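As you look at this complex, bear in mind that one protein chain is not there, while each of the others sits in place.
On to chain A.
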Amino acid sequence: MEHRTATLAEADRLMTVCNSCRYCEGLCAVFPAMEMRRSFADADLNYLANLCHNCSACYHDCQFAPPHEFAVNVPKVLAEVRNDSYAHYAWPAALQPMFRRNGLWIGLICATLVALFLFGTFLWNGAGAVFSAQTTPENFYALMPHNVMVALFGPAFLFAILAIYMGGRAFWRDISARDMEDGAHQSGIDYARAGHDAGRLTYLDGGGDGCMNADEQTSDNRKLWHHLTFYGFLLCFASTSTGTLYHYLLGREAPYPWWDLPVVLGTVGGVGLVVGTAGLLRAKLRQYHDVRDDTRFGMDAAFIAMLFGTGLTGLLLLFLRETPLMGILLAVHLGVVMTLFLTAPYGKFVHGIYRYLALARFARERRGEMVPQDA
């Protein structure tokens, strides 16, 4: 079969080997999904790749892994396909090259935006106001009025949503184009199942024992770190949303006391983000070398760094909001958050979207396959 890239051709070769063996079918979702196919088009491979968590259990279990002449390294090749797929489906197409040297791009954008916020804050308010705003009743809003924040972040947020939606839609259309001949249709239960599997990271456990690390010992830490990061992120998002509702619905303006919902959610979420991302980075560095896609380390690291930065600057802002550092921290925090929003469609953030969609497709395929067996 013709493939768009050499990596996809290699993935096809591996899936043909694996489909003749099937010993790994109990480990995760990739292999049962593979077994429902006898040939692997680019869309199939992108789908399978986005089901893979790179836990590397199948690599350690494989009798055909290197140095065997069949050289089967599924986690590494699927990582490459997966990372390529983020760029392939990104919208608009003109921004797809951002996935090349992704770490550099995101680093530059972040530095630029932080500088702009700092520069703007000083220019707008003057240095004296920046270092004394913590004493005013308006606090943050003395430096940047709420409406200005909304005017800056609202469009950035909406653009990110649009771009992520367009990318996700292209991925979804591609992977669901195949006719499975089983008569099943995508339904609500599949999306619910996918939510369950994505939320619990059902398949990120090496078949039960956790991921293999550099020392070939299994551990479940990646799952823990990812949970802390993901749910920390959600709590931070909930904190911001609650704050927005307070502002517009209740007329209660920031800053809020330490016991109030936006602060509690933000604090717990921020701690989750900082601890979780630090753990993820450590796990990434300790991961078994042979199964990593080292060419994309920058993309992974940039996303982890942005989440870590969001959590850390947010927490610092909370704890130091009554000191003269507040003004500078606010500008840095806003610059980091703006970068997170703007670059979300062009970095590792999209992995969650594609993973969820792939799981939704898998839930429907598995349900469809089970129909004739139950009958």
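FYI, a residue touches a chain if its C-beta (ideal position, glycine included) is under 8 Å from a C-beta of that chain, and two chains touch if they have at least 3 such contacts; residues count from 1.
Assume contacts and distances are computed from a predicted model.
Q: Write down which listed name, "PDR/VanB family oxidoreductase", "ATP synthase epsilon chain", "Carbohydrate ABC transporter permease" or "Tricarballylate dehydrogenase", is the UniProt protein name of the chain that is not shown.
A: The record for the missing subunit names the protein "Tricarballylate dehydrogenase".
Q: From the list A:Ala11, A:Val30, A:Leu48 or A:Cys62, pick the residue that touches the absent chain.
A: A:Cys62
Q: Out of A:Glu35, A:Asp294 or A:Glu322, which residue would touch the omitted chain in the full complex?
A: A:Glu35
Q: For a quick check of understanding: of A:Tyr23, A:Phe237 or A:Phe319, which residue touches the chain that isn't displayed?
A: Only one listed residue reaches the unshown chain, and that is A:Tyr23.
Q: Over the whole complex, note the residues of chain A touching the chain we left out.
A: 16-17, 19-27, 32, 35, 38, 57-58, 60-65, 67-70, 207-209
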